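The following block contains the structure, expressed as structure tokens.
We show some of the complex, not the whole, and keep each chain where it was.
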Amino acid sequence: MRNPLDRSGRRRSGEEETHPAGDRTTGWRSLLRRDSVRSAPFWLPPFLLVGLFVYGGIAWNVLLSLTDFSGLGTPDYGSLDLENYRAAFADPLQAMVNYLAGVSGWVTSGSIEPQTPSWSDLTIDPVWNSLGNTVLLMVGFSVACLALGLVLAILVDRGVRFEDTFRTIYLLPMSLSFVVTAKFWLFMYNPETGLVNLGIQALGFGPVRIVQNPELKLGAVAFALIWQFSGYAMIVYLAALRSIPTSHFEAARVDGASTVRMYWRVIVPQLRTATVSALVVITVFALKAFDFLFSMYGGYQPGPSADILATRMVREAYANQNWAYGSTIAVVLFVMALCIVAPYIYSQYQRGEL
Amino acid sequence: MAALTLADVTKVFSDGSDDAVIAVDGVDMEIRDGEFLVLVGPSGCGKSTTLRMIAGLESVTQGEIRLGDRRINDVAPADRNIAMVFQSYALYPHMTVRENMSFGLEESTGMADAEVAATVEESASMMGIEELLDRKPSDLSGGQQQRVALGRAIVRDPEAFLMDEPLSNLDAKLRATMRTELQRIQEELGVTTVYVTHDQTEAMTMGDRIAVLDEGVLQQVGTPLECYHEPANRFVAGFIGEPSMNFFDVERQGTRLVADRFDYPLSEATHAALGDTTELALGIRPEDIELVGEPGDHAFETVVDVVEPMGDANACYLTFDRSGTDPETFVATVGGMQQVEAGQPAVAHLPESAIHLFDRATGEALRNRDLPDDDGVQQAVRSD
Amino acid sequence: TGDGGDGGDGGGGDDTGSGDGSDTMSTEAIELLHAWSSGDGNAAIAALIEGFQEAHPDIEFAEEPVNGAARGNLDQVVSNRLQSSDPPSTFQTWPGKTLEKFGEAYADIEGEVWNDDLKDNYLPGPKQQAQLDGTFVTVPLNIHRINNLFYNTAVVEAAGVDPTSLSSPADVVDACATIASETDAVPFAQQTSGAWSTVQLWETVFLAEAGIDGYEAFINGEGDVDAVQSALENVVALREHYPDDASSIGFTEANTMVMEGDAAFIHQGDWAAGAYGGADDFNYGEDWSQVTYPGTSGSYLLNMDSFPYFANNPSPEATKTFLSYCGSAEGQVLFNREKGSIPPRKDADVSSLNAFQQDQFDDFTGADNQPPSVQHGLAVAPGVATNIGEAFSGFLESYDAEATAEDLVDAFN
Amino acid sequence: MVLFYLIPIETGLMTAITSPESYTGQTPFLPPLEPLVPGTGEFSLEAWGGALDGLSGGLVNSLVLVVPATVLSGLLGSMAAYGLTTVDWRGQVGIYVLFIAGIFIPYQAVLVPLTQFWYNVVPLRTAFVPLAELLPLVREYHWKLVALIITHTAYGLPICTLLFRAHYKKLSGEMIEAARLDGASVTTIYRRIILPLSIPMFAVVFIYQFTQIWNDLLFALTIIQFGDASVVTMDLVGIGVSQSGTNFPLRMAAALLAALPTLVVYVLFGDKFAEGVAT
């Protein structure tokens, strides 16, 4: 059925995507072997470095999460169990109900029984709340960031003048440290003098408390992060938009699509790759939201509506010296991160980009 | 279906304060209802710009474009009822073939879904791409993509087709196939078509008429054979035909044309056509040069520099003097069975009936070749 | 008691050892970690060290301010050091229950540092806080007081309110209402972007309402939910009189409102007065003043910094010498003059401190009791403190007194 | 829109050039034009002097940290990417996946082991004592910076590798083959072809890493902890805050001063960054 031209054509283009010397197999061995040996000096040292620090760290951390390590002293690697995970994930059903019912509110902890692990005199709350917030923050932030970045990119792409200047301006916030931006945004959210509220008032609504408002808190954090990083999404999208042939825009116009429909149906769906690559970096930023919360709320106690796994982890580990439990939360956070990476890596693999 | 009229159409690109580019310069032409017009010209001559103005993708600086009786200068592209096929096909990569074809119908008409589906199926079967309907463009070969792009244009049942080098991304064999197919479909649908190409074969074989553009100025509009045999000027003569027409700069001295290396006596009739012009260019097509045995009035001694055998014919590069490193040559096409070898002397006969003479200053054709009476070419010329 | 005995033995051993070679030991520099990297804290520690080195020119100092997120970070550093068995000589820490965090790492300094002189001159409250499970391990250096109500004289006068006449937390709410109706000023300057100010406020109100017994019951994990809730409700009532932007300002902004006459009251530790002292034309007694938080008279709600002594100390003798100096009236005055707090020793000569400090010192020495602060880690173990912090960060969102009261009582489980 | 992105920064700048005494905090986004516009504060650069004083040590340390860490992670990332695009064996995908997954490691997940590692496992500190005596300009506390450089390099490597690899895959395969035919070895190809062609990507990676490392607080807190080696973000946390009130102009001046290198890098090379991301 399939045209032989077609097949070889695709093979060839596939081949061009991969590297020249990639994809060669059998027989080629002798040279390859030489190549792989000769290229080992290139990838091996970085790999060892990453292996040692990143994966060594993770492995150690996983190990710690299985111990009862708390306070001073040394962890006892002799008795490993999943007690911490049981404590972390106690009562999942109730937690789910509570979280959904009270995403915006403050769920009384009485409804989920906190656990008392053997290594502690105090009860330990499960991680549900902070887990929920983390998911919410990551998803909300990433989606909004991409959306805003896309809109900006389209606007810039549609021929605003001084494009380079604009591009740089949108990127500027990214250059600032959280320590700085958190202070900026505390000021921006001030109900009396903050510009956000001046804006809301200009629209005819009363001043709104934002920073400690359980319904807006997480949103406010996300908003500030969006401010800081949407510029990045913007430039990635801009680049992608630039690479879509003009003829697609024109074909859609000739086909009778309005501008909005043209973007919605023809252009945006083509930005998948850009979305994925922007998402990678944006997720990395989302994982760093800890620093921002830390600076904004003056510590790792941002309150239940904005409590994320990272703040919870630091709290357990460094304030309460519950190292093992802190490590447990860190592992949860890591697994969550993996949930984002896995589809990404898989899609890359599918498209033959690995 | 409607005629398409360009009246004094001009397009100037001006980049703010920078000097402006006149891409299209007062083009006047009419594409008749159902006609297939091929627009040719060297790169950058304004072909695409002309097409894009017709499509509404580029504003018209001056002049008027009419589709039927309707002035469409200021009509939005979507409302012109014109379909365009792009060189790169411009298929939406994320949509299946079916979605690609439905898109225009959904966006520009109020058709019900079922009707859209039926129309798409119908056009697809016309193009022979029914089996491809659920594939993505990336899963199609070049030729299949081409067919889909065409299908996408057809499905909207437009009043005019515009095509910008639609076959240039295909390989030779496929191009030949698609060429005839495209012609067939256009004939079947009878839709007014403007087709941009820089491929000689396409230009000669596909169109009812050719429009030759150079530097934004229309040089000639005529049937392919008219342009081939009766070029309006030296540019058209040189541009149409491959290998190109050979040109020799000559000076008229009385009834003789004097070139660097030969003297060419003219008949009375030819002489009369030239008026006062003395600075001329003599043009002759490679296939009109005959290699004969004896030098004569119109036959000159030359040396064969290079022979390119093409199977069915040989391209002989002849020169008057083979001593230089890079000798000036002219080409003669001789039959594939005729034995010619590089280095061998040859007598090139330039029959007077086959020569063209151009005013060297203006390029205007003063005299075109004789054509056998009563043949198709002549008829076509007369009917214009 | 066994622990104490061991510690005592060890201390004795050290003592004899150092007696033989104090010169060699003293070459070991004192490594003092603290978070006072700037401002008044930095000046205070500098003054203390300067005073110490004048007295003991032979002892070197490797004083290291730990920058960054202040105390939390300092704890992390120390924790790291302890885990690698490389403790510093001493570090800045809250005494009291906070000491439990590194409990095993401390050594007994009763006798050598905590000699009779110290024991006699520290009031029971601070003395209690210097002990971990009955063992003296740290030397409190200063005393901050939590149960203050500062006010801008002009504003309260304009509203016709006399702060000295208030006798209960409820009175404060009423006074705030009066101020709100009589003036444009914010009645009660408070920040809520961080939870700590609210914890302080609540513990003060709670102390007022439940009395010292109720308060002690709470910090011993036997708190009465209703009393806790009632105090929280008072805070909820006060909240009506906070600045509108309480949640996006910090403490210093809130304090500035009082100084500028934009707010009447502020409840804070005595460090609030540090800012007043630095301002021109804002004088104690004239432009601003302070009362013991209504309902808590007789109590001096403590917040202290202290320098503990680690076992396995890198510079045992020098450290002990330094800690002794910290326990001396001389050192404490040097330090507190800069810090704005008061010396823990009742025999300290406070004449060189400012008028406000002197008044506070009088209150201190005259206090019936010196309960430890919850917020500042003296009253509850670190884990409990974190739970309480969590409960309050929730409270700041919901102002749900009932739920928070439960959380607070549950914080000890 | 542009305003939205600039206002917070502009506010910081206006605050920073207000004299601390006259700062009211009421309209911090207006320029300080006190005598002309009441309530805006007086113009003064005093805060900048204070900020420079307070941060100079941190700035120097940060530079000592950021430059090598950035260059190292960029260089190693490019090498890894090159190695992984050239090699053909089964493990390649696996190794690359590990690199990619490394991008998403939350730093919190490794803080505990990291401290243990640098403080208890590696005797870097002792190794530095003799060095500090031998070499001028090297101080003992620099060991912490070295540890931090290595840590940042390790954690920056995954994303650098990802970026470079995406770039390398777009390079023409025929060009590499041409170089091989020309007699270039694997190393020569890297040095003479790949490296020069990576320059746009280096711009991206350098800018990205520069900001990330410069702005990082968490690792700095964990590894440097205290002392002479503290970097600028650590110094920044405490500056201008004292119990006598927050000196906002000083804080903002310090914030901007701390952000200056990254701001400059973005303003000067932002378009390179954008172009690089685009390629």
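We just call them A, B, C and D in the order they show up, numbering each chain from 1.
In this text, a contact is a pair of C-beta atoms (placed from the backbone, for glycine too) under 8 Å apart; a residue touches a chain by one contact, two chains touch by 3 or more.
Note that the coordinates shown come from a computational prediction; the quantities given were computed from them, not determined experimentally.
Engineer: One each is shown, so how many of each labelled chain does the full complex really have?
Structural biologist: A x1, B x2, C x1, D x1
In this section, only the chains that are shown with their structure count from here on.
Engineer: Rounded to the nearest whole Å, what is the centre-to-centre distance of subunit A and subunit D, using the mean of the C-alpha atoms as each centre?
Structural biologist: 19
Engineer: Based only on mean CA positions, could you tell me how far subunit A sits from subunit B in angstrom?
Structural biologist: Each chain reduced to its C-alpha mean, subunit A and subunit B end up 56 Å apart.
Engineer: Hey, how far is the Cα centre of subunit B from the one of subunit D, in Å?
Structural biologist: 59
Engineer: Tell me, which residues of subunit D touch at least two other chains?
Structural biologist: Touching at least two other chains: 25, 116, 217, 233, 237.
Engineer: Okay, in this complex, where on subunit D does subunit C touch?
Structural biologist: 25, 54, 58, 115-116, 119-120, 217, 220-222, 225-227, 230, 233-235, 237-246
Engineer: Note which residues of subunit A are touching subunit D in the complex, please.
Structural biologist: 15-25, 28, 32, 35-36, 38-47, 49-58, 60-61, 64, 152, 155, 164, 166-181, 183-185, 187-188, 193, 195, 227, 231-232, 235-236, 238-239, 242-243, 277, 280-281, 283-284, 287-288, 290-291, 294, 309-310, 313-314, 317, 323, 326-327, 330-331, 333-334, 337-338, 340-341, 344-345, 348-349, 353-354
Engineer: Would you pull the subunit A residues touching subunit B in the complex into a rising list?
Structural biologist: The contact residues of subunit A facing subunit B are 1, 3, 5-6, 9-10, 245, 247-248, 250-258, 261, 265-266, 269-270, 272.
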